[in-house]
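Omission of a single protein chain aside, the complex is shown with its protein chains in their original locations.
Let's turn to subunit A:
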Amino acid sequence: MTVPINRVAILGAGRVGTSIARTLVDAGYEVTLAGSGRPANVEMIAAFTAPGASARWAHEATADADLVILALPLHRLSSVNPVVLAGKLVIDAMNYWPPVDGTIAAFEDAPAGSSVVVRELLGISHLVKTFNHTGYHDLEPDRRPAGHPERLGMAVAGDVAQDVALVAELINRIGYEPVALDRLEHGQQLQPGTPLFGARPTADDIRRSVTSSVVHSA
């Protein structure tokens, strides 16, 4: 998996999926959206809320994607066919958020964080957690180019260094300073209820906040 990312499939055409899609289209990526409905509906959604992204069924969108982003409500995860993710680099942009979405048994006891559960449920190996600690409404206005004094940070957590590096480069390109965390389970420190969640942190804020972790700027 050393090919740089070009084609990105986003599963989930809601508020999160479409705002991520807009930032990726702006950064020059080839973006395909897949939603729960017919591609015709997702096509309308894409045309107006993420112009430049195309719409396809999930299995088509993922087939030739270099990267798949999970941006659907966590309780819909069971609608994702793990087969289409086999061998793929995957971003988990989701959150387990009981006060908003209710409880889900599989995530109630997750000592290593929700992303580790997602990885187990899907039976995949290349999972990276990012995007989740930023509000979908902040994602676009908060983008800043590298070197900008007000540039904010985005944590990127994963077990495979190569995966983290590829995703960190994507985060850099859309307009955030990536802060690489070398274990997927460190994603716990990005979840709802943590000081970083929804906090619009700088890269230094993230480095200060994230404990017991080998943090290195990518």
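By our rule, a contact is a pair of C-beta atoms (placed from the backbone, for glycine too) under 8 Å apart; a residue touches a chain by one contact, two chains touch by 3 or more; residues count from 1.
Assume contacts and distances are computed from a predicted model.
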Looking at UniProt, which of "Na(+)/H(+) antiporter subunit D", "Putative LLM family oxidoreductase", "Carbohydrate ABC transporter permease" or "Dihydroorotate dehydrogenase electron transfer subunit" names the chain that isn't shown? "Putative LLM family oxidoreductase"
Touching the hidden chain, out of A:101, A:169 or A:182, is A:101
Could you tell me which of A:7, A:56, A:75 or A:143 touches the chain that is not displayed? A:75
State which residues belonging to subunit A touch the missing partner chain. 13-15, 18, 35-37, 41, 44-45, 47-49, 75, 97, 99-104, 137-138, 140-141, 191-195, 197-200
